[in-house]
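With one protein chain removed, the remaining protein chains of the complex are shown where they sit.
Order of writing sets the chain letters: A and B. Residues in each chain are counted from 1.
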Amino acid sequence: MRLTLSSSPHQRVRRDTGQVMRLVIYAMVPGIIAQTVIFGWGVLIQSVIACTTALLAEGLIVYLRKRPVDRTLGDCSALLTALLIAVSIPPALPWWMTVIGTLFAIAVAKQVYGGLGFNIFNPAMVAYVVLLISFPAAMTMWLPPQSLSTLSPGFVDMLSVIFTGYTMQGYDVGQLKQLTDGLTSATPLDTLKTGLTQGMTYSEVLSRPAFDSGLFDAMGAGWGWVSLAYLLGGLMLIQQRVISWHIPGSLLVSVFIFASMLHLANGDLYASPIFHLTNGAVMIGAFFIATDPVSASTTSRGRLIFGAAIGFWVVIIRTFGGYPDAVAFGVLLMNMAVPLIDYYTRPRTYGHAAKSNRKK
Amino acid sequence: MALSFSIIAIGVLALIFGLVLGYASIRFKVESDPLVDQIDEILPQTQCGQCGHPGCRPYAEGIANGEDINKCPPGGEATIKKLADLMGVEPKPLDDAHGEEDVKKVAFIREDECIGCTKCIQACPVDAILGAAKQMHTVITDECTGCDLCVDPCPVDCIDMVPLTQTTASWKWDFSDSPRGDIPVKMVS
Partner (left out) sequence: MVPSYEDIIERLNSHKLWDFPGGVHPDDKKTLSNTSGIQRVALPDLFTLPLRQHVGMEGGCIVDVGDRVKKGQPLTQSTNPYAVPVHAPSSGEVVAIAPHVIAHPSGLTEMCISIRPDGEDSWTELAPMADYRAYEKSELIEAICNAGISGLGGAGFPTHIKTSSSKPVEFLIINGIECEPYITADDRLMREYAWQIRQGIDILTHLVGPKAIVIAVEDNKPEAIEALRLACQDKTDYRIVPVETKYPAGGEKQLIQIITGREVPRNGLPADIGILMFNVGTAYAIADAIISGKPLIERVVTLTGEAAGQPCNVWARLGTPVGHLLDHAEYQPEKQRAPRVIMGGPMMGFALADLNIPIVKITNCLLVPGKRELADDDVERPCIRCSECADACPASLLPQQLFWHAKAKEHDKVQEYNLFDCIECGACAYVCPSEIPLVHYYRQAKSAIRLERDERNKAEKARLRFEARKARLEQEKREREERHRKAKEARMAASENKGSTGSKDKVAAALARAKAKKQSQQSAGTASQPPEDKKAQVAAAVARAKAKKATRQSDTSLPSEPDAAPSEGSDDKQEKVAAAIARAKAKKAQRDSPEQQDVTSPLSDESPQADEDDKKQRVAAAVARAKAKKQAREASLEESADSSDERADNQSSTSDKDARIAAAVARAKAKKAQRDMPRQSNEHSARDEAAKQENTAEDEKRQRIAAAVAKAKAKKAARNTDSENE
């Protein structure tokens, strides 16, 4: 019989780190389902590869660092990182690239900094950028939505592609990208980028098959639905108070504003805000990546600035940069700025005069 | 020609920067305590003389003149660390030639044994002992620095150094410092 001499508060809210991470993972489910339905089994296979790698790597490193393995794995942060990597890489990426990316995320971007809570960069985005820079060709090999593709690989084919590079029938990834009309598919962002460099106008590009003519013209075929699924998951997270609205809200609004400004300035050269919002990783970035608490800003005002700045970089890099998408770069850039943002957005403490706040 | 131009240009630049720097050094002058004061601030002011100096300030002067920073047992590791930070040198372990770090103590006079010789009063560096010749002496606990200097002069050895007891005011929220009561206790952080 022991009496607990503990410090108040003795009451705690029953939601620990693991639960928070699991909730985020559950909220990703709609998006993953949408990706599976639209782009095939690839994303699921990649998820399995990434998760296995992540858990093994984290377990091993934590063991070597002599920290409690079960508790560290129990917080599910490695799982979440792995899933974020899996959904952001092309579904047909060779397996070893996924493994390298995940290893890099866990070992270098996270554990080298001291593990969960100490990493200054979002591990999933570090992995993504590392892969993108190391394997630019493979990392842009997105398969077309299954509705558009000539050969829509099944589960076994996909498995075979990922592990051997060829389907059971012997097609490689390049061939899988063939569309029904004989053209090669690319992501809508790629399509726009190449279209614009070829001298096409924005509205001409929209008529390419990479775009859906359903809900919005500018919505990428299939991509729009994936984005909407992630939006749904993200709203669930906000409703569950797992994340605050500040970062996704300001990020989306800022993407919208900057894209609108450019679009209004020259509608032929610059894509519409709807295009920017529904394509690429903006939605998942806004709700799942930029909101990673460890590497995001911690004050309310800071989070608004953080989100808005990411939105700004996304539009700028997408429009003027060399890479088609920019969420990863935007997030990493702003991760670096977090200490600065936090320092300058300290809230006014109760009872302090408004200005003496930052006085040393 | 080109050479002279560049020389003139660099000269002018040097002049401008010199002026700017000179102005800045006057305009943004940082008022700082003299080094000795800063060191003296860090020392525990027990005036115990264990460092070999007659008081803390002389030692502070000594440090400022390059003496070792590890001669202050009452300050202990914490003081050495602060001194090392201030002086920009590596912290060293306490030099045990000067004594060892100990818990904080205060002098206590066993009053019925005191013969009133006033020797301790003269030894006390901070005038923390009260009494007169042939009268019983006593220590003003609040003023006592625990320097030990009164213990040796006492001809009848009636001065003890007693460790300061933990009070609710000095308790640092360390549950391991708490006495156990009648309920068996498990401690959580």
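We adopt the following convention: a residue touches a chain if its C-beta (ideal position, glycine included) is under 8 Å from a C-beta of that chain, and two chains touch if they have at least 3 such contacts.
Just so it is clear, the structure is predicted and the values come from calculations on it, not from any experiment.
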item: Listed residues A:Ser152, A:Thr194 or A:Ser244, member touching the removed chain; value: A:Ser244
item: Residue among B:Ile80, B:Ala128 or B:Cys150 that touches the chain left out of view; value: B:Ala128
item: Option touching the unshown chain, where B:Glu77, B:Glu111 or B:Asp157 are the choices; value: B:Asp157
item: Subunit B, residues in touch with the chain not shown (by the definition above); value: 40, 43-47, 55-57, 100, 115, 117-119, 121-122, 125-128, 133, 142-143, 145, 155-157, 166-168, 170-175, 177-186, 188-189
item: Positions on subunit A where the hidden chain makes contact; value: 1-13, 15-17, 19-20, 71, 75, 77, 115-118, 244, 293-296, 298-300, 303, 342, 346-353, 360
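The rule is short, and it goes like this: only the chains that are shown with their structure count from here on.
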item: Approximate Å spacing (C-alpha centroids) for the pair subunit A, subunit B; value: 55
